[in-house]
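Just one protein chain is left out here, and the rest sit where they should.
And then chain A:
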Amino acid sequence: METMIKKYQQKFKKVKEHTQTWDELQSLLLSHFRNASSIIQRLQLIQDSKKYGSLKSVDGIEAAVLAKQMDSLQNILFSMDKTLEEFRFIVISLEKIAHDGRQLVRGGGSVQPKIGKLQQRIGIKPSLSDCLEGLVQLHDMHQSEYLLKSSVVSALPTITLGPSESDLEALQQLLVDQPNIPKDEVQFIYDVIFAEDIC
C-alpha cells in the first residue's frame, strides 16, 4: 500500500512538470494575443484614408500598410494555433497519467478493488481514492481550460471583421484568468497528496 502511494506521488510530480510547461505556454499565448489585439484594434484606422496625413501623397501606401499588418496578424494567429497544439499535447499526457493511475489500483488486471481499501488512510498519507481522484481532477481542469482557450482563439478571426475593444479585453481576461484551473483547488490536491512532506 505504501509503495503504491509512492508510485502515485511520482505521478503527481510528473503532472507538476507538465503544468510548469503549461505556465510557460500560457505566457507565450498571452503575448501572442496582446500582439494580435494591437493589430486588430488598428485595422479600422489604417483603412481610413483621411488619417494618413502627409502619407496621402505617397501612392499606394494605404494598401501596402494594410497588407503588411494583415500578414503580421496571419503569422501571429498561426503561432497561436501551434501553441494550442502544445497545450493539447499536455492534456493528452495528463489523460495518460490518469489512465495509468486507474490501472495501478487494478494491479494491471480488470478487477476493481474494494471501496474500503481505496479509502483507507494511513496517518496523513493520502488514500488511494484521493490519488485517483486528484489525477482525474487535474486532467479534467486542464482539458476544460484547453477547450476554452481553443474557442477564444477561434473567435479572433471573426472579431477582426468587426473589432470591439471591449470584446478583445473580455477575451484576453478569459485567457488570463484560466477559470477552469482554480489555483486554490489545485493547491489543495497537492497538499493532500504530499501531506507528509509539508509537516
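Heads up, the rule we're going with is that contacts are C-beta pairs under 8 Å (C-beta built on N, C-alpha and C of every residue); 3 or more make two chains touch, one makes a residue touch a chain; residues count from 1.
Simple rule for what comes next: contacts and distances are computed from a predicted model.
K.L.:
One chain of this complex is not shown here; going by its UniProt record, which of these names is it: "Cyclin-dependent kinase 2-interacting protein", "Mitochondrial import inner membrane translocase subunit TIM14", "Transmembrane channel-like protein" or "Response regulatory domain-containing protein"?
P.N.:
UniProt protein name of the non-displayed chain: "Cyclin-dependent kinase 2-interacting protein".
K.L.:
Touch as defined at the start, partner being the missing chain; which of A:Leu28, A:Ile61 or A:Leu118 qualifies?
P.N.:
A:Ile61
K.L.:
To test your reading of the contact rule: which positions on chain A touch the chain that is missing from view?
P.N.:
Within chain A, the residues touching the omitted chain are 42, 45-46, 48, 51-61, 64-65, 68-69.
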